[in-house]
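Here you go, one structure.
With one protein chain held back, the other chains of the complex are shown just where they sit.
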Amino acid sequence: MTINLKPSTHLLHALHAHQQQHRFISDQAMIDIAAQFNIPRPQVEAVTEFYSFFHRTPRGRFDILFSNCTSCGDLTLMQMLCEKLHIKTGETRADGLISIGETSCIGMCDHGASALINSMTIRSISKSMIEGMAELIESDTKLSDWPQNWFQVDDHIRKKGLLLSNSFEAGSALKSMAGRSGQDLLNDVTSSALKGRGGAGFSTGLKWQFCHEAEHETRYVICNADEGEPGTFKDRILLNSHADVMFEGMTICGRIIGATQGYLYLRGEYRYMLDALETTLQHRRETGLLGKNILHQGFDFDVHIVVGAGAYICGEESALIESLEGKPGIPRIRPPFPVTSGLWGKPTVVNNVETLVAAASIILHGHHWFTTHGTWQSKGSKLLSVSGDCARAGIYEYAFGISVQQVLDDAGAKNVQAVQIGGPSGRLIGADYFEHLIAFEDLATGGSFMIFNESRDLLAVIRNFTHFFAHESCGFCTPCRVGTTLLKKGLDKICDGHGTAHDLDELNRTAALVSRRSHCGLGMTAPNPIRDALKNFHPLFKQRLLHQEMEPEFNLDAALEEARALRNGN
Amino acid sequence: MPKLRVGTTSLGGCFGCHMSFLDMDERIVDLVQHIEFTRSPINDIKHCEPCDIGLIEGALCNADNVHVLKEFRENCKIIIAVGACAINGGVPAMRNHFSLQECLEEAFLDEIGLDNPQIPSDKELPLLLSKVHPIHEVVKVDYYLPGCPPSADAFVKILTDLLEGKEPSLPKEMLHYD
Partner (left out) sequence: MSNASNTIKIDGVVIPFKEGQTIMDAALAADIYIPHLCHKPGLSPHGSCKLCTVDVNGRCVSSCTMPATEGQEIDNNTPALNEVRKTITQMLFIEGNHLCPSCEKTGDCTLQAIAYHLGMLDGHFSQFYPRREIDASHTSLVLDRDRCIMCELCVRASREVDGKDVFATSGRGINRHLIVHSPSGKLGDSNIERDDLAAHICPVGAILIKGDAYKVPIGQRTFDLHSVAETNLDKIILTKVRHHDA
């Protein structure tokens, strides 16, 4: 049997289309797709096995992935649905109707428990919705006939600042470039002291300058919309309501560095926004804001959208580039950095969505508009995605320099035990830290702000984050591949009440090694929740230990259970 | 100088390490000037008394192994894991790829040529652990003597170091896992 595929330009898209139609990627499909793309079959196999939304065994006609994030996940709801439909997680029901599994944070943290169903986002799942879902599934009702408000995602903007309060007319920043030289424009970006909003905080002006200076005829602009850090959903709002500004930021970058092609790398979890984004692009083409000789300013630029397929690591810029090239998202060796050797080996700028939105606004309003806000090392504003235990989850835009406590008050958070700043890869802080400020020089953040009140089992939260990293490690380098699994096992043992002081010591030692010796940012930050918790919440661990001796503990009864059962069964 | 009291045992092992120990030939005559064996298969004493050094061969495969090991740990000042099985599970741990049920069925039910196949269930038989474990996962181990088996020279070296009150160590050329 050969499978006829719709022509498609990207391997990830071809695999997605096939998965949607056939519910899995068969061996034959891999051979056919390899032939279609003229690449070796192992590359297709490697990509299929790398991204968690692709499967080599059939999934159900309804394939549901519940988020297991501490903010947008509730696995008790998943269990409920499993029971109603008589199915175990990870399995496909014999009649092929349904399969249910887990997935990492899907960026719906302001909407409560959420899931992906056939890659569409279904949010704010309640117990009564589970009843309804079970019925709709059993009756094989098409998704288009499901209550459409279940799929309605809102922006939840709670506080507007510099960027969000600005009304932006499509094309206005581009028009303002008329008559200005590239260098002049670059100076504006550099003088604004804009730093990357994706986490690392590198100077945007410098990045563009390096890329511009790198010798090559071809350059690329990539907008990083992978937004995989649990608890982060601010790019979602920008993509939904400010896409024109973002595309304009990409176009400006293209003009400045001398690139004619841009890519928007959209995380697979945000596929529901794809049509609207394509429409925006099309509209921009039709109005001369993209394409040849944009606004008669003598430069060309266009944007393609590539959609990911469930891999947090693809937010790391060099892994993202690998993914764009149709490969597994494995971070590259650095140096060289993308600004000198990026997509297809060409100089490439990779910027976060928010960075590009800010850059477009800076070009429109001038750098003074920007630098009058923020702190001395952190100019401008930051969008925070606030979620967890608070009255008003959503997007808060502040000038840099706001205190954690102020954010907590604005969001209506009470009896707060801890805040995770910047997501699991960021910092876990307790009340003694709440007067610290959101700024690069104090508490840096990509935007995730997760609140945990006194009723939370913080160890369970840390365990969740530690499992997340073990699941998302790409597996390239030894410290992270093996280390994240060791951390997961070690923490599980302690959480389950079988750990001793010896195990805690081991955890600490392994965590330090993984942080220091891993290949990329994922491994370097994966132990952060454990390390911060050991530092700031040490009693939590101590209480859970079996004893304080530096001795291992062996649960003999548990180890004999199987043999006892076998003997009694005889 | 009082003699060092040494106990030895083979848990889930093949006695190869003990054989290798005896392979030191006449050097054992010198050694017994300074050490005395308490519980050991060498003299067939069944219970461990308080002693200085416990040499443990073999992995933990059943409940009995765990009890014996714990008795050694309680009675010995120093526990030395001897050989691949004690250190990382060795050959017995090859069953860890399979469930206990699979192992028992393969050995006692499915094997060709079995007369009246059945899984043994005599109450006298110690219960098997669901997985085989190296000994450091159950007790604190003070020193490791790798090798499958460790050479007689390695035994002599470690015991001599201890007799001389030194931190025992193997020179690099004596370090072998095979």
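Lettered A and B in written order, each chain numbered from 1.
As a working rule, a contact is a pair of C-beta atoms (placed from the backbone, for glycine too) under 8 Å apart; a residue touches a chain by one contact, two chains touch by 3 or more.
Keep in mind that what you see is a predicted model, and the values were worked out from it rather than measured.
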Which shown chains does the chain we cannot see touch? A, B
Sole touch to the unshown chain from B:19, B:45, B:94 or B:114: residue B:94
Selected from A:485, A:536 or A:555 as touching the chain missing from the view: A:485
Pick out which of A:179, A:335, A:539 or A:569 touches the chain that's been left out of the picture. A:335
Omitted-chain footprint on subunit A covers residues 31, 40-43, 45-46, 49-50, 52, 311, 328, 333, 335, 470-479, 481-486, 489, 509-510, 513, 516-519
Which positions on subunit B touch the chain that was left off? 81, 84, 87-91, 93-94, 96-97, 131, 134, 136-137, 144, 146, 148, 172, 175-178
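Quick note on the criterion: only the chains that are shown with their structure count from here on.
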Between the Cα centroids of subunit A and subunit B the separation in whole angstrom comes to 50
Considering only the defined contacts, which subunit A positions touch subunit B in the complex? 502, 550-552, 554, 556, 559-564, 566-567, 570
List of subunit B residues in touch with subunit A within their complex: 63, 66, 99-101, 104, 118-119, 121, 127-131, 133, 136-140
